[in-house]
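With one protein chain removed, the remaining protein chains of the complex are shown where they sit.
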Amino acid sequence: MIWFYYILAILLVIISLYHFIVARNYVKRLIALNILGSGVFLFFITTAKNTNTESPDPVPHALVLTGIVVAVSATAIAVSLILHLNKEEE
Amino acid sequence: MISFDLGYLIVLPLLASIFSLISPIRVYIALAFSLLSFLLSVYSFLYTLRDNTPLYQWIGGWTPPLGIGLRLDGLSGFFLLMIGIVSLFVALYSISFFNVEYKRQGRFFWFFFFFLWAGLNAFFLSEDLFNLYVALEVLSLTAVILVALPGYKKAIKASLNYLFLSILASMFYLLGIAMLYANYGVLSMSLLSQKLSDTQEFIYALFPITIALAIKSALLPFHFWLPPAHSSTVAPASALLSSLVIKPPAYLMLRLWMEVLPKDKSLEYLSIVLSIMGALAIFIGSYYAIRQKTIKRLLAYSTVAQMGYLFLMAPIYYHGGMLKEAVFQAFALQVFSHALAKASMFLSSGNAIYVAKRDELSYMPGFAHSHPFTFFALFFSGATLIGLPLSAGFVAKFLFLELSIKLGFFLHGGIMLLGSLLASLYVYPIWKECFSSHPTKFYDKPIPQLMEISAFLLGFLAFSSGMITGFLLEGIARR
Amino acid sequence: MLDLALGLMLFVSALLSLHSKDTMKSGVFFIIFGFLSGLIWVRLEAPDVALVEIILGSAITGLLIFKLVKGSKQKDLKAFTFTRLWAGFISFLILIFMLFHLTTIERQDRIASLVFENLHKSGVDSAVNAVLLNFRGYDTLLEVGVITLAIFGLLSLGLKREAYYWDNPLLKGFSRLLLPFIVFFSLYITYLGTFSVGGAFQGGALLAGGLVIFALAGQALPLKASIIYIFMMAGLGVFSLIGLLYALLGYGFLTYPLELSTISIMIIELSIWISTAFLLYTAYRGKL
Partner (left out) sequence: MAFEILSIAFMFIGAIFLLAGSIGLIRLKDTYSRLHALTKADVLGFGFIVLSCILSTDLLSHWIKLLLVWLLAISYSALVGYALANRKKRYA
């Protein structure tokens, strides 16, 4: 099962990377970045499961929590910048 | 007696940022905290100079791999000193700058200024890879907001592109850490270096990490975000971004190559690729800088070129394991001289734009007569960028040249000298305009004294620190 | 089997979200994606991450993206063939690299056993929160810094666009009815963090969700702007003051002595709880 999740994480990373480069629309780019982030987090969490201890490794969980909060902060800034840009263009 | 704690270097700027936002007397708070943080930076540099061993501090008393380590050695202490000097003078400049221009932005500027300081201190002190990610994120988000600060369309657009690229880079960096963690199970750099010896798996993780660091420090194929971002914001912010914010990724690369990664054949190829990119960055950056008509874009492209030096020397980081101290000295001095000089130049460009209300080069003639302080700032810092003798830039380039000859990389030394020549080609037009004896328009609008003097002092320090390099170099070599 | 189905659905929703021409559709599929990834975190025994992901990664990010879609009329231009080619090339390169890397991963303990050994010295019983607030508390301090920084950055842009709301008596009544429960429940989750699944970010995100529903009904909180301001600052301020305090007392930066660790962590958790909630609420509103 672990290998399935690893491969899923890699697929998420590469398809969102492809769409990030290809997309010309800011909204699509933002979504692609968020999905890229999810792929990376999935990689981390799967690694947490890949141990010999009974319950999974809590360190990656804490790191991913940090990562999610940081990603949301960056998304909030991006949204506000894009809205600002649209207002300037009107 | 309160004992010295590395945490102060991070907490004090953080608290300063909060106070400067909620308090009505933000300028005084900013001044007081800037001085305090500056003194702390100086103290930590002197600390490394006095004690011959690096200072390790385990936060919470948890030793790695469980906890996070802070490390103060000669190199990081020196960079703390650099951050302190640049930030202090930028703070002095900003007090006056936001008094006369961009008053609305001045309300929030100090918050981001101190956050940036905290982030930089955190970055240079940390020795935990994930902690470096968070510090990097603090830096890049602050930088993005600083770019968007003026609020007009050009700035917002530049900052948006910067934001997208820097989130991408952060995700890549995080991916690299995840891969390293999956293989080695540690995040601390010193433990990682023990675990890495005689293994090869790290190569896969190094790939995303290198891309991430290249994007963040604007190495050639990813340099396109830098000129619009650094040139479209207000002068103090440009100075901070161009002199301080893009240095940390390069520093991290140096640390990884010199202290963490083992000798591996594939690393050698990677170092060649990096040095080719660095060389191209020097040529292309200089070429575009020469062609620019506005002073801020010229300076931004010159940053691309100057960052190229740090990557041009990648083979030296790989082969120079025996000469670690010398490599650190050369690298640190190059970063230091560029940081001080570029900050001074951006601040002076702010002065020029304040007077002329335009940022075309042709609109700032005769500065040598009307505003000699600004002219001398431009002169000294330009000389440092070129690397004229006596300046810190000269010493840095000399050290690099010596290393490349010692290790047999004659071509790299030659490219560096060529880069100096190109630098003189793009610095020269600025001097020429300043000395123009038949100015089309004579500006007698006075510049606030604090703005002139802080820009001048930074430039002067950048130049004159070449004469006290013995003292600085000794500090860097302490480990 | 369940994993396979969930993973497939996750991948398909990601593809649909990235592929669709209509940005509104992308947003909807992105929310579905976030929700499914939350379920996957549960499958991978990471309930803490699942809580935060569903509320932050799916709900709040989704709302922000909807706000963006409504306010942006940018056309999606087709990329050049050349761009497509090199994007494909780079993605392919990374695919190859990562697949090779997969072959090198081994099953090993990493830090996990060390964390469980030291858990009793941390002052918290839940392993994730022990890592988050004690072992790697410094990371969390900077993280709280990042989110505070981001929201104040957004405020400094000074955008005065009204957030979308639906003026309807039923929704108003519902959100008013719900809010006290959500406050109570999020506080409970925060408190739960000291010994089980839950914690400050989880609880704060939950409260933020409740506050955003409140705002969606077009009502403002009966709080003064200055109080919201202080709430937003609370996390960073309290956390760094406690760090400073222990440094000044001679224990060292963010180093809690064993007998004071539980209470210190509780105080920090409470302050992070309130500030996360109000920061995210402000992120949605876009103004104070």
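Each chain gets a letter, A, B and C, in the order it is written, and its residues are counted from 1.
The rule is simple: contacts are C-beta pairs under 8 Å (C-beta built on N, C-alpha and C of every residue); 3 or more make two chains touch, one makes a residue touch a chain.
Everything numeric here is computed off the predicted structure, so don't read it as measured data.
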Chains shown that the absent chain touches, full complex: C
From C:1, C:170 or C:220, residue that would touch the chain that is not displayed: C:170
Residues in chain C touching the chain absent from view: 166, 168, 170-171, 174
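What we mean here is this: only the chains that are shown with their structure count from here on.
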Chain centre separation (chain A, chain C; CA means) in Å: 12
Between chain A and chain B, centroid-to-centroid distance (C-alpha), Å: 28
Chain centre separation in whole Å, for chain C relative to chain B (CA means): 31
Residues of chain A whose C-beta touches two or more other chains: 13, 26, 30, 47, 50, 63, 66, 70-71, 73-74, 77, 81-82, 84
Residue list for chain B, restricted to those that touch at least two other chains: 130, 134, 137, 141, 144-145, 148, 151, 179, 181-182
In the complex, chain C residues that touch chain A: 3-4, 7, 10-11, 14-15, 17-19, 23, 26-27, 30, 33-34, 37, 40-41, 44-46, 48-49, 52-53, 56-57, 60-61, 64-65, 67-69, 71-79, 83-84, 86-88, 90-92, 94-95, 98-99, 102, 105, 107-113, 115-116, 127-128, 130-132, 136, 139-140, 143, 146-147, 149-151, 153-154, 157, 159, 161, 201, 276, 280, 283, 286
Chain B contact footprint on chain C (complex, rising order): 94, 97-98, 100-101, 104-106, 108-111, 114-115, 118, 134-139, 141-143, 145-146, 149-150, 152-153, 155-158, 229-230, 233, 236-237, 240-241, 243-244, 247-248, 250, 252-256
Chain B residues within the chain A interface of the complex: 130, 134, 137, 141, 144-145, 148, 151-153, 156-157, 159-160, 163-164, 167-168, 170-171, 174-175, 178-179, 181-182
